[in-house]
Each structure stands twice: as structure tokens, then as C-alpha cells.
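The structure that follows is given in the form of C-alpha cells.
All protein chains of the complex are present and in place, except for one that has been dropped.
Order of writing sets the labels: A and B. Residues in every chain begin at 1.
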Amino acid sequence: MIRAALLLLALCATLAGAQSPPPRSGLDFQGDDIRRLQEDDFANPAMLWVERGAALWREARGAAGKSCADCHGDAASSMRGVAARLPGWDRRLGRVVTLDARIQACATGEQRAAGFAPESRDHIGLLAYVSLQSRGMPQRVEVEGEARAVFERGRELFMTRVGQMNLACTHCHDLKWGRTLLTEKISQGQPTAWPAYRLDWQAAGSLERRLRACFVGVRAAMPDYRSDELTALQLYLARRAQGLALEAPGVRR
Amino acid sequence: MSAGRLRVPARARRGEVIEIRLLLEHPMENGFRRDTLGRAVPKNIINTLVARYDGREILRAEFGTGIAANPYLAFFTRATASGEVVVSWVDDAGLAGEVRAPIEVG
Partner (left out) sequence: MRRRRFLQISGAGVAAVALPLRAQQLLPAHDLQPLIRGIAGAAEPMPGRIRIVLPQLAENGNSVPLEIRVDSPMTATDHVRSVHVFAERNPRPLVASFRFGPDAGRTQLTTRIRLAGSQRVVALAVLSDGSCWTDGAEVVVTSAACLDEMSL
């Protein structure tokens, strides 16, 4: 009886120790002003981009003369959950795609239009509008099967030291989150608030823009927009954020 | 036309003090920023903003480069009559913008 109880206790202790703490929103590491701004759907400057995206959703584009709405109807229903399960393996395209890559494929494929230039108003607008439709839903991406190799590559990138400062993402965002750097609290580096309005940029921008800025932060060369490295990193980040509620479009410093 | 959003209560009692909220899409270039080639990005800010309601000017603002990008403004007025709140603005390049919202006063 006592032996069974002790075994049970040991098992519980092992399980408790093996579980990592639940992922935390970047809002936990921002100040009150930014929290209030993000939670205010009128004053959140990223909503200006969402409005652009909503208008673009209904605009006919390209040689096919089709709008997003022509195929996808009302975004609130058709796009619900999309941002929550991306990046992911796209069977039709035969590769892992981010939400951005998926939109690009539609624009250049179905619409037979030009793709969106990275960080352009239309690009971030559409990204923000579609991401908003998954707000509040938990991030849940699939990393088994065909996505496995890309996921592993993403994890490798997260753990590899880069740049003059010779730091890997994990050093700050796994080991030092919550600690203070100058006057800022280091976040866990979760992807769920992106695209976001960054006060430092005075504009809304994508997760890729933010990740490129991280590389600059450690004095490393930036991976190109829409590169395989950034795609892999985003897949890893999404898996790492499993269960965390999407909050895009966010506000960050 | 430059874009913006305006929020006023849809309905108000006569004499009630109501809040008007405004968010404008504008980079408010202060003229001090440099592009990736080191060239100064020319100054271009919204310099004047006027809010009108019930045939009168209820607020006139002159902005300097110290107003943040994508300007936010919240202010108050007394609900006097049903009609439209109209906010218009112009920037250094002469680009104008306008937003309007109806209010029913009973």
C-alpha cells in the first residue's frame, strides 16, 4: 500500500517536472499602455491595416478578375482557424507554407495577379485581416509527416548561435524570459500576436519582419523574406506556442 | 484621400457630453528619418484638423512633428442636435482626408 503510494507520488513528480510551463503571450512582458492599446479595437493602429485588408478582400485583382471574396465568401467564416493551423504542409503546393505564402499562392495562382511586396500596405493588410479571423483560437499546427523535416530545421535554427553576439533564440527566449534587458522585459518570443503594430516601426509589420529584426539584434545577417529558414523558424515557433490563443493584430513596442 | 476612422455614439440625449474618437492613417513623417540609403525622408505631416458638428467648429487642431504616426485623438462635445460629425484634415503635401459619422440626438 505504502509502496504503491510512493510509486504514484514518484510518477506524479516526474510528470510535473517533465511538463514545460504553458506558453505566455508577449503582452505579459509589455506595459499597461500597450496592453490597453491592443485590447482597444478602435484605437489599435493595426486595425487601420485590417480595414485595408477587408477592402482588399472584396477587390477584384489580376487577369482572372477575381476577388478573395469570389472564392472564399465571408472571411469571418471561411478564414476562421486558418491562421491558427499555419504554418503547415500544403498538399496542393507540395511544401510547408506560412499564411503569407498561402496568400501569395492565391494571388499569383488563382487571381493571376502580382504577388504582394513584403511589408507593403496591401500585404500586411490582408495578413492582418485574415489572421484576425482566428483571434482567440489556440495555435495548433501539425508537425508530423511531411512537415517534420521543416519543423526539425526550425528547431535547429532556434537553437543555433548566430551573429557577432553569438546568441541563439533559446538563450533569451527560453532561458531568460521575464528578465529585464535595459528597461524591457524579455518575452518568450511567441508568434501569436503577429502581424502587429510595432511602436518602434510606427507601422504594422509581419512576424518575418520581427524575426529579421531579431537577427539584427544579435548582429547576424538577416534571412531573406519568404526564405526557407524563416518558414522553418515560424513552423517551430507555432508548435512551441501550441495552445496559446492567437491575438493578431497585436501591438508591441 | 487619406484614410481614417471616426467613432461617435449613434444616439445621445440633448445636452449630454459625448466622446468623439479618431484614428487617422498617416506616417507623420517628421523629416528626420533616413531611408536605407541615408537620404532624409521629406517632412510630411497632417498639419491641420477640424471637427465640425451642428454647423459649428467644435475642435481645431494644429499638429507638429511631435504628434505620433497614425494620429489618435479623443475629445468631447455636447450633443446639441441630430446631424453629422465631420472631421477633415490636410497634410503638408496638400492631401486632404475626411470622415463623417451620424448622431441622433433626442
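Simple rule for what comes next: a residue touches a chain if its C-beta (ideal position, glycine included) is under 8 Å from a C-beta of that chain, and two chains touch if they have at least 3 such contacts.
Source: prediction; values computed, not measured.
From the options A:Ala128, A:Val141, A:Cys214 or A:Ala248, the residue with contact to the chain not on display is A:Cys214. Annotation for subunit A: contacts to the undisplayed chain at residues 30-31, 33-34, 165-167, 171-172, 175, 181-184, 199-202, 209, 212-214, 216-217, 222, 253.
Within the complete assembly, residues 17-18, 30, 32, 36, 54, 56-69, 71-78, 80 of subunit B touch the chain that is not shown.
Keep this in mind: only the chains that are shown with their structure count from here on.
Centres computed as Cα averages put subunit A at a distance of 32 Å from subunit B.
For subunit A in complex with subunit B, the residues that touch the partner chain are 42-43, 45, 47-48, 51-52, 197, 202-203. Residues 3, 5, 7, 21, 23, 25, 27-28, 68-70, 72 of subunit B touch subunit A in their complex.
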